[in-house]
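With one protein chain removed, the remaining protein chains of the complex are shown where they sit.
Every chain is named by a letter (A and B) in the order it is written, and numbering of its residues begins at 1.
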Amino acid sequence: MAKIVVDVMLKPEILDPQGKAVAAALPRLGFTFAKDVRQGKRFEIEVDGQPSAAQLAEVEKAAEKLLSNPVIETFTVRVEK
Amino acid sequence: MKIGVVTFPGTLDDRDAARAVRHAGGHAVSLWHNDADLHGVDAVILPGGFSYGDYLRCGAISRFSPVMEPIIAAAQNGMPLLGICNGFQVLAEAHLIPGALTRNHALHFICKDQKLVIENNQTAWTSAFAEKEEIVIPLKNGEGAYMCDDETLAMLEGEGRIIARYVGENPNGSRNLIAGVTNERGNIVGLMPHPEHAIDSLTGPTADGLGFFTSVLKALAAGRVK
Partner (left out) sequence: MALDTVAQAIAKPDAEQPFAELGLKPDEYARIKEILGRRPTSSELAMYSVMWSEHCSYKSSKIHLKQFGEKAVKTDALLVGIGENAGVVDVGQGYAVTFKIESHNHPSFIEPYQGAATGVGGIVRDILTMGARPIAVMDPLRFGPADAADTKRVLPGIVAGIGGYGNCLGLPNIGGEVVFDETYLGNPLVNALCVGVMKHSDIKLAKAAGAGNLVVLYGAKTGGDGIGGVSVLASETFESKGPAKRPAVQVGDPFVEKVLIECSLEIFAEDLVVGIQDLGGAGLSCATSELASGGSGGMKVQLDKVPLRDPSLSPEEILMSESQERMCAIVEPSKIARFLEICDKWDVTVTVIGEVTNGNHLEITWNGELIVDVPPRTVAHDGPVYQRPFAEPAYIKQVAAEQIDVPLAASAAEIRNTVLTLVATPNLADKSWITSQYDKYVQGNTIQAQPDDSGMVRIDEDTHLGVAISTDANANWSYLNPYEGAKLALAEAARNIATAGAKPLAVTNCLNFGSPEDPGVMWQFAESVRGLADGCVEMGLPVTGGNVSFYNQTGSTAILPTPVIGVLGVIDDVRTRTPMSFSKAGLELYLLGETRADLAGSEWAYLHGQRGGKAPHADLKKELHLIDLLVAGRTKKIFTAAHDVSQGGLSATLTEMVLRNNVGATVECENVGIALVSETPGRVVVAVDPSQRASLEKEAAAHEIALTYLGTTGGDKLVINGAEISLDELRIAHTQTFSKLFG
């Protein structure tokens, strides 16, 4: 069994008001480390066995078609050990 | 004239859209998301609401419903198709309209009577309006900020495919105050505000919204669908 993780983020040029709200809230709570914050989505997909390259390509296709909106989002796919 | 009004699980403004069709003089036909049959309708409305609870992204799951297949095919053949609010989001997810709708920049759901200017009255859904006519119809959404890349924006502006713009303060962060967009052919329109809630001044701010529905009936009756 393996876990495939797909991370989806808004493209850099798209305004992220939620990320901005988080960035504004952090210093109010005393956390001053953040220069900027952007908020995205993480999908954890359980599969049987270790995925092959072909299967990962399928996941990429699914990420492009459903898990993300390519007009405004980008994604990465990786297998979690 | 039969206008189909689609109901997805979570659709909210379907009955209101049907009422608007009737007030405009048309016959509203209810279309179920799971039924891949358009039942002979002449045009289709994807109404507002929170289909599938806005899970994943607004409209992201609805666009794959069985009913969408014949709708997309018919629309590509010129059938008039109007997406209101959540319906606009479905059209964008289905790539029938360029761009995408994202979270309102102020992060709040906003319901207000919104002034619009009609920029393009040549589409199947806006022909009843005069050019640059200003109307007031309700805007109510949490994810209404229209986004697209610079190239798309230039194309839309250049080709006059922005059918309506917000007048005054930008209510949600949409690029270039875009409230509605059409496809190349002018039969598919995505509109963020809700014309079905402005069909009389008893229940809405004005009756300005009726024009969207009379437009399509007129276009269909004339046998002229661009």
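What we mean here is this: contacts are C-beta pairs under 8 Å (C-beta built on N, C-alpha and C of every residue); 3 or more make two chains touch, one makes a residue touch a chain.
As the structure is a prediction and not an experimental result, all values here were calculated from the model.
Visitor: The complex has one chain that is not drawn here; which of the drawn chains does it touch?
Guide: Taking every chain of the complex into account, the missing one touches B.
Visitor: From the listed residues B:L12, B:A36, B:M155 or B:A207, report the one that touches the chain absent from this view.
Guide: The missing chain is touched by B:L12.
Visitor: Using the touch definition up top, pick the residue from B:M1, B:A36 or B:I110 that touches the left-out chain.
Guide: B:I110
Visitor: In the complete complex, the non-displayed chain touches which residues of chain B?
Guide: 9-10, 12-13, 15-16, 19, 34, 49-50, 52-55, 108-112, 138, 140, 142, 194, 196-197, 199, 202-204
As a convention for this text, only the chains that are shown with their structure count from here on.
Visitor: Centroid of chain A to centroid of chain B, CA atoms only: how many Å?
Guide: Using C-alpha averages as centres, the distance is 30 Å.
Visitor: Report the residues of chain B in contact with chain A in the complex, numbered from low to high.
Guide: Chain B residues touching chain A: 56-57, 60, 64, 92-93, 98-100, 102-107, 145, 147-149, 173.
Visitor: What does chain A use to touch chain B in their complex?
Guide: Per the touch definition, chain A meets chain B at residues 10, 13-15, 17-18, 21, 66-67, 69, 71-72.
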